[in-house]
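With one protein chain held back, the other chains of the complex are shown just where they sit.
What follows is chain A.
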């Protein structure tokens, strides 16, 4: 009630005047330094945080041993269904996912997924009827399926994605009733920082990104089970605005090959009462702006964070010209295109499976940045 929502839809024209100044930011892409050999203390209660090769990078709010990349490759379409079972992909594309990060799983084996299914099912059943013991392996109200989604991993260091589905079978359902899917979730790692992954001992599996869709109580149960079985810990993964900026730029860059239909951005401005701005940009215009900053035919495939910043600044400046509102004073809370959407509080949707790798790489990176050292 105390909130004003300003819905602004308009098309952007006449870009040229606005973006002349942006051009100078180009060409300064910094390549991440080549990996250096890893050293480890003989006596370690964990890994020392200041030893080579890790650096501390002070970013607002948190600090991490991992490097925050300042440049990355442009989003490329790849026919993911050639690599991954289309049925699996279809599962990932449909839902809105809530994101969490997970510390590395101890003694997780991809070969044991069947037994994990049984254990998790028994665990959920036991938790639902406190104090009653449940035999592992009996069908008791819930059916849990662990599936390995092969092919999503990009590098040798990436562990294969694991998809978990929980179906409920009501006690009094008719035989013909199909079991209802009540919860879905998956653990993944795409293009995870190779140095980090290599530095883990072999009995750890790092699947840092955990996406869930379904009731909160089941999510909690699944997390608890994982925490007990693999001595790992979950924490919620909120995206930062830099990640959202990256997504906006990367997705816009895909427009020539795949129609992104619209670029929708949502800002929240700290006014009294709070002002939410929803800003929808014509895809062609957005792309032209992006192309003026990062020409398609540029020899360098890398996109620099400065270019991304310029792109967002450009959008904000244009908005200011029309509405005299500095969007930069607020926070970007949501980005969405036909390829997918991402919200600041850690909710994502995947719209087009062909660009899934780019999105997951970015999210894996965010999750790894949250890892305790």
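Following the convention adopted for this analysis, a contact is a pair of C-beta atoms (placed from the backbone, for glycine too) under 8 Å apart; a residue touches a chain by one contact, two chains touch by 3 or more; residues count from 1.
Everything below uses one rule, namely that contacts and distances are computed from a predicted model.
> One chain is missing here; what is its name in UniProt, given the choices "Trafficking protein particle complex subunit 11", "Centromere protein I", "Apoptosis-inducing factor 1, mitochondrial" or "DNA-directed RNA polymerase subunit"?
In UniProt, the chain that is not shown appears as "Centromere protein I".
> Spell out, residue by residue, where the missing chain touches chain A.
Touch with the absent chain occurs at residues 39, 41-52, 56, 58, 61-63, 65, 103-104, 106-107, 109, 112, 115-116, 119, 122-123, 125-127, 130-136, 200-201, 203-204, 227-233, 235, 370-373.
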